[in-house]
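For this view, one protein chain was removed and the others were kept in their places.
Showing subunit A:
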Amino acid sequence: MIDQFLNRNRSEISVVPRSSIAGRTLALLVAIMTFLSCVTFGAVYMVQNSAVAWSSEVGREITIQLQPVQGDEMTSNVRTAISLALDSPGVGSAKELTIEDSERLLAPWLGDEFDLEGFDLPRLVVVHLSDPRAFDRASLEEKLNQSLPDATIDSHKPWQQKLNAMSGTIVFSGLLALMLIMAATILAVIFATNGAMASNREIVDVLHFIGASDRYIAGAFQSRFFAIGLQGGIVGGAAALVFFILAGIITNYLLPSQNAEQVELLFGQFSLGWLGIIGLIIVVAIIAGLTSITSRITVHRFLAQVAP
């Protein structure tokens, strides 16, 4: 279909056979390479996206840790910490992390039956920042320490930095993989193009004998290779899209919701969004473009070598 469209404006005769083994190999190869590139790109994009989201989420949260003391003093200490926090600029909300909350958080590791009641755990006040830039950590720390010398503030900065470093590494490796896949695509296209040209050598010779210029022959082969590359690219890109949709469905429905949450926490939501899909289309276009340029150069080099 695509070749018909491409051929319509050239000449009505398709000088290069529509379906040859070499052509099918090339289409499959481009499809696979496009699929790999798209999956790599999608994974990188999702990791990057959720790392950014996560990082900004984590950056909006600090905790105040209060050393355990006996009896009612604990409760009043917690209240003091909450009100001090709420008085600080940039703070949206502050609330205590109760023992039940802690148990719920630790349940996946310690089991439902586990009872924290008997332990002297530090109490935590979770402070959510509405405006992290307006928040002044040092002044809150000072105020806290006047009445509660034991209190410490924990902002997840080190965590955040680690996370950024990790996602940075993943993104970098992904981009490296993407570049290697593209390089492999170029090499494979060179081989496939040379193979296709060699297997169509008789056509090239006959065309030369009846006076066809290299430009004409190259044009005929290039439009074939372009159609093949485009077909392969679209198939590979569509397969990658299906892959992401299926992966999203699987994480959403197959895993118990709690586990899915954790998977999502680690890998982000399995959805690309419009930006991601536009990114996939750009990847497909780059592969199709690379295939087209590579085969163009290879065809010209082949024609320059054959004796007319």
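In this text, a contact is a pair of C-beta atoms (placed from the backbone, for glycine too) under 8 Å apart; a residue touches a chain by one contact, two chains touch by 3 or more; residues count from 1.
Note that contacts and distances are computed from a predicted model.
Enquirer: UniProt name of the unshown chain, from "ABC transporter permease", "Cell division ATP-binding protein FtsE", "Cytochrome b" or "Sarcosine oxidase, delta subunit family"?
Expert: "Cell division ATP-binding protein FtsE"
Enquirer: Can you work out which residue in A:Val44, A:Ala188 or A:Leu207 touches the chain that's missing from view?
Expert: Residue touching the chain left out of view: A:Leu207.
Enquirer: Would you indicate which residue among A:Pro17, A:Pro122 or A:Gly273 is in contact with the undisplayed chain?
Expert: Considering the complete complex, A:Pro17 is the one touching the chain left out.
Enquirer: Which residues does subunit A use to touch the chain missing from this display?
Expert: These residues of subunit A touch the chain that is not shown: 11-13, 15, 17-18, 202-203, 205-214, 216, 307-308.
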